[in-house]
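For this view, one protein chain was removed and the others were kept in their places.
A and B label the chains in the order they appear, each numbered from 1.
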Amino acid sequence: MTTVPLYEESAHRKHTPWRRIMLAVEPYIYIAPSVLLITMIMLVPLVIGLSYAFRDIQLINPFSGGFIGLEHFRTLWTDAAFWHSMKNTLVWTFASVVLQFAFGLVLALLLNNPFPGRGIVQALVFLPWAVPTFLSGLNWAWLFNPVVGPLPHWMAALGILSAPENILSDPSLAMWGPIAANVWWGIPFFAITLLAALQSIPQDIYEAASIDGAGPWRRFTDITLPFLAPTIAITVLLRTVWIANFADLIIVMTNGGPADQTQIVSSYIFTQAFRRLDFGYASAVAMVLLILLLAYSFVIILLRQAMLKR
Amino acid sequence: MKSSAYSRSYRFLHYGLLAFYVIFALFPLYWLLKVSVTPNDLLYSEGIRLWPSRPSLAHYTFVLAHSDFPLFFKNSVIVSGSTAVLVTLVAALSGYAMSRFDFRGKMWLVGLMLVTQMFPLVMLVAPIFKLFSPLGLTNSLTGLVIVYTAFNVPFATFLMQSFFDGIPKDLEEAAMIDGASRFRAFQQIILPLTLPGVAATLGFVFTAAWSELLFALMLVSKAGASTFPVGLLSFVSKFSVDFGQMMAAGVLALIPACLFFLLIQRYLVQGLTAGAVKG
């Protein structure tokens, strides 16, 4: 017995390397299509796009294309329109995320407990998410248009506006138009994710807490919120980044106007690239935006880890 | 007594708030519908009436019979449908790998997929155009399908992964012992159990592809290959005064996306729940 070598069957030795290799390679076969697609269609173009930031690329100028180093970034530093759009991005992102989150959380809580008709109500309140974004933009633009939309008239009747005018053409109010559309469209996203998280909280924890004497409010602050915290953190993070990048509504509703009052960085990139056809400068702005967003995510993740450690 | 009064007022508040949400969610859509059935001569005189005194389907007839919308509609169905199917296939594979295998580079893959969610996509338009035009993929529905597929794979992968995580590993191990290869176990045991997840992913991607505007606008310049959003937008600039027709077109654009969404929204919550339980 002891002198028998471990692998005496030559028939099996033949199969040995093949199965080893198959086992090692198997996961990569499953992810290959995804990785290939993402690399070819997102990563490679991203790198090319980033390289434009250091080149002079203007579609209307056939002699452009040269390498110009940091020139675009120097221009950017003194570009008042860019700084203005940064400020607008903050307002746009912050207001949209906070409102979407607050409304979404309340909605998720309302939908969490069973009641007759919950299925239908849930389907209806989630419906805005299915509306194509450009169509939501158009739709809200029409609602704010005093000719065909009721909103200006109602707001005037309530005394919010002095006259039934289109807030989208009022520089001081215009930003609230796209924000309203964004909130309407984005509530379901938060509600869906938070509802899923709520439904995964084990019910017996609530029962234990009630027996321990916790009232509804205490149960919410002591159980629901801590359980939701990880979901909230990750959703808010992803959503903030996404909304900062999200220019569709603004482009459709106001196109950055009036007087650049609704121009955010990503719509500014769009304007530079497709109205001025200056791809080099657009890429430089995009690169700054990408770096800021990466930095933001990084800080948030670090904060989260610091909090988890505590 | 006290507690029943409490619960009654609580119920009142509950339903009141829900009614507010339902109205808030549906009113804009309702208004779209209302304007689309208002004949042109009543549009301004009955601007803020809740329902026109004389509804008509004239705008719909015009859009369906005298515009390119049926073509745009067909293009959009082809693009969104193919994208949804492709993404679901690709994401099912990668989501399965993320759920079931430990492999080197897994964290890098997760990182890569997260970072792709931060790209200002505007930036990719010109490079993709440059890559695609020598391949004949601009001005073609195939090109759009490829781009949309790549853009949607990361999120769909996370979604599918959360569904797979909800299915016990024992099941495919039992199948493998019963004599199935891993791929066959995946196909015959795991996938059928993930059907809700597949439905959710299909629906999610279909709606996303259905509404995409930027690349549809930039990669396609000939009308024959335009999708619905592009058609609608060109409509807005061409006939900027004809609200009725635009809104009729808008209502038509909404129908497939909303139908799809109504069917799958339940699974979306379930899928995310399954993942949340695990994580």
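What we mean here is this: a residue touches a chain if its C-beta (ideal position, glycine included) is under 8 Å from a C-beta of that chain, and two chains touch if they have at least 3 such contacts.
The criterion applied here is as follows: contacts and distances are computed from a predicted model.
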The complex's invisible chain, by UniProt name, from "Glycerol-3-phosphate ABC transporter ATP-binding protein", "NAD/ferredoxin-dependent reductase-like protein", "NADH-quinone oxidoreductase subunit D" or "Lactate utilization protein": "Glycerol-3-phosphate ABC transporter ATP-binding protein"
Touched by the hidden chain, restricted to displayed chains: A, B
Omitted-chain contact residue, chosen from B:Leu171, B:Ala223 or B:Leu259: B:Leu171
Selected from A:Arg19, A:Arg74 or A:Arg218 as touching the chain missing from the view: A:Arg19
Residues from chain A at the interface with the omitted partner, ascending: 6-9, 12, 15-16, 19-20, 23
Residues of chain B in contact with the chain not shown: 168, 170-171, 173-181, 184, 189, 192-193
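Here, only the chains that are shown with their structure count from here on.
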Separation of mean Cα positions, chain B and chain A [Å, integer]: 15
Chain A partner contacts - residues on chain B that touch it in the complex: 14, 17-18, 21-22, 24-26, 28-29, 31-32, 35, 43-44, 47-48, 89-91, 93-94, 96-98, 101, 103, 109, 112-113, 115-128, 130-131, 146-147, 149-151, 153-154, 157, 182, 207, 210-211, 213-214, 218, 229, 232-233, 236, 243, 246-247, 250, 253-254, 257-258, 260-262, 265-266, 268-273, 275-277, 279
Contacting residues of chain A [partner chain B, same complex]: 26-28, 30-31, 33-35, 37-38, 40-46, 48-50, 52, 57, 103, 106-107, 110, 115, 119, 121-136, 138-140, 142-143, 146-150, 153-154, 184, 187-188, 192-193, 195-197, 199-200, 230-231, 238, 241-242, 245, 247-248, 252, 266, 269-270, 273-274, 279, 282-283, 286-287, 289-290, 293-294, 297
